[in-house]
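One structure is given below, encoded as structure tokens.
Here the complex is missing one protein chain, while the rest keep their positions.
Each chain carries a letter (A and B) given by its place in the written order, and its residues are counted from 1.
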Amino acid sequence: MKYQYGTVTKALVGELQAIVGKPNLMIDLERIENYSHDETSKEEYAHTPDLVLTPTSALQIAAIMKLATRERIPVTPRGAGSGLSGGAIPLFGGIVLSVEKMNKVLEIDEANLTVTAEAGIVTNELNEQLKSRGLFFAGYPMSLETCFLGGNIAENAGGGKAVKYGVTGRYILGMEVVTPQGDIVELGGKVTKDVSGYDLKQLYIGSEGTLGIITKATIKLLGVPKVASNLLVPFASAQEAIAVVPLIMKQGIIPTSIEFMDRSSIELTCSYLNESLPLEGVGAMLLIEIDGTDEQTVERELIQVGDLCSEQGAMEVYIAEDATTRERIWSVRRNIAEAIKVYSPIQSLEDVVVPIASIPLVLPRLEQLKAKYQVSIPCYGHAGDGNLHATIVKDPQMSLDDWKDLEPKLLSELYAFITGELGGKISGEHGIGLKRKGYLKAVTPPAEYQLFKALKAAFDPLYIMNPGKILD
Amino acid sequence: MAEVWTLSECSFHGLKDVSYELLARGRALADELGVLLGTVVLGHRIQGEDLQSLIEHGCDVVYVADDQSLANFTCESYANVLVPLIQEKGPQVMIAAATTTGRTLMPYVAVKVHAGLTADCTELAIEKETKNLLQTRPAIGGNIMATIKSPDHRPQMSTIRPRSTKKPLPDAKRTGTVVRIASSPTWKNEQVQVLGLRSLEGQSASIEEADIVVSGGKGLKKRDNFSLIEDLAKAFDGEVGASRDAVDRGWAAYPHQVGLSGKTISPRLYVAVGISGAIQHLAGIKTAKCIVAINHDEHANILNLADFALVGDLFAILPEIQKRLQERSRV
């Protein structure tokens, strides 16, 4: 059987402790409980590991993987635990391997415009250290204050700036990986071109920890744009707002972000933050960011986009150039997920993605689903990437059983529509993890799915590397 | 020899504590300069025992302006007492508390008497060679201490952060003079009238004057949980503070806000719960005597400033502290 594992014996704990040292091994239930879940609902998905290791080097991780291979113990790699698809949950117990103590910047190479850092560094911290040199890592997950670089790569994080800068994978030039067998492998490097054999690095990006453990990465850096400004544009209906998105993209201006927020997302967040955005008659808002090297260009582009929105029926066009105002409106956008969670912790935060021309078609279908299943689905997200966070929320009054009955039906219907008629995908940036693996199988053509399985078996024949994620 | 002066503030219940703190400051300066320490008291129906008390706490000359028109602070009336008095007596130093009254009146007066004024000082000293007043204040969010003087203008004026000095001990044997200033029609303020006072609901929000302040921040997650802070403040016999996040979210009212865009406070004990410690917040508490932080994040900024920190789940920690404090109060 695929998922048959050895037990974590006292002797094995002793061997593991000899590798990482006593302070880096946790076994008491209270402490390891924190490692039993990510940002998905604890009630639905949590699973407690046998023990948690916080190694401090790739060598230690290699030694751990050798033992895990010998004893056939499942190992679940973990970053900050801010994932949204259950990727860091140790479904079969065993070892959770947290890279939290590997959090150093190893080299900033200004001549080559690269930085090399360990996987456990907080993404924001990395950018803080680069700031004084006028450089930045253009990956921008919305959880940047907490998430780790390693998790960003493993999930190929997208986030709020992908319209212009693309997703995390675009900036990863090289990485160090420990394989399930315990070998340390260097992939890529500081080169910008590379067709020397299969591109294994790309394979690891977005692999959700199922092929190995990313321990460090070399990242391509960009110069920090000197100016950035925002527009906040309310529309009477979500449909009107979303219909503007492809038009903006056609203008030849590439905004940094085009974020969409429907009325219920904004309302929940404004009440959570005690913020007072003008909401009368508003059906949805777009939050658009434009950055660049000089003020005049950014200003001109901002006005051009703003004018287009007005022509397309925007109720008003607010402009935020001052840092205080920019922070104020971004804070609304950043807090939506948290606000919805405070309203109802049990929910399904989706991140379906469609070709941008199809975005306007998503919302009417969400309306139908809302009506059919009698649930609220606040919707927001990275409209400029065609990536929407429709959040199916369990009403506080609904019973958990009813929810468990409803959720898969609704999701199946949504995913079939997204991947079928619209040519989209079921996850743009949160990943498949635990939560969507059944649906992935349902929407993936058999031949492609077979390749997925063959790939996993080739890298991890014992199924010890984050088992039960992406595929069964 | 030109005197050193303080401004004593009255409330409905008599002199405010900060008036005595200023005497401690003023006494030290007057002794250093070898001059008399004066204080100016403005109000209505000021009690004789309060004036005596000012003398017992270190003052040599009490200048009293007692008039119905001075019952409430209005800037113009008070300035109309103070400006001529300063011009007549020519004190070399004039200090007031950095309260809403002091911070309104002093700049208004400083313009009229062409004096330099330094806001919200935490230290005062006399420069040996020149006998000038050296005024030190936190600047740029408390990241920097700036020392300022006004060499060519008199009086040298400053406002002093409340609670940055201890109230001096009284000495019943001390003597001094009380000088009553004759009322003048210019004291009556035709322009501004005080109509009334609405007390703050629940807690008195005077966190600047509190000995103990228990503050809550974003870590409390939602409004309902903020009652944990209120309960703990009560158990500590202190006041409720809040970070900007908590106030912006409506968990606490603005008068409770601690930090750069709220209040700067110096309590004996500051308990920061679920507050990560943005620079703007830290600026507001740098002069607290003792800081206790309760936070889940061991890398939170607040820990750089704390004297004692409990790192863990505040929802487990707070009830435990609450329990202990209640056990004590039952003893």
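Note that in this section contacts are C-beta pairs under 8 Å (C-beta built on N, C-alpha and C of every residue); 3 or more make two chains touch, one makes a residue touch a chain.
The rule is short, and it goes like this: contacts and distances are computed from a predicted model.
Given the choices "Transketolase", "Protein FixA", "Peptide/nickel transport system permease protein" or "ATP synthase gamma chain", state the protein name listed in UniProt for the chain not shown.
Matching the unshown chain against "Transketolase", "Protein FixA", "Peptide/nickel transport system permease protein" or "ATP synthase gamma chain" yields "Protein FixA".
Taking the full complex into account, find the residue in A:Ile258, A:Val282 or A:Val317 that is in contact with the omitted chain.
Final answer for the missing-chain contact: A:Val317.
Which of B:Leu22, B:Leu54, B:Leu228 or B:Ala306 touches the chain that is not shown?
Answer from the full complex: B:Ala306 touches the omitted chain.
What does the interface between chain A and the hidden chain look like in terms of residue numbers?
28, 30-31, 231-232, 276-278, 302-303, 306-307, 310, 316-325, 328-329
Would you write out the residues of chain B that touch the absent chain, in ascending order?
Residues 11, 72, 74-76, 79, 99-101, 103-112, 114-120, 134, 138-153, 189-200, 204-206, 208-209, 212, 234-237, 254-255, 260-261, 268-269, 279-280, 283, 286, 290-293, 298, 303-313, 316-317, 320-321, 324-326, 328-331 of chain B touch the chain that is not shown.
Here, only the chains that are shown with their structure count from here on.
Could you give the separation in Å between the centres of chain A and chain B, each centre being the mean of its C-alpha atoms?
For chain A versus chain B, the centre distance works out to 48 Å.
What part of chain A is in contact with chain B in the complex they form?
These residues of chain A touch chain B: 272-275, 342.
Chain A touches which residues of chain B in the complex?
Residue list for chain B touching chain A: 221-222, 248-250.
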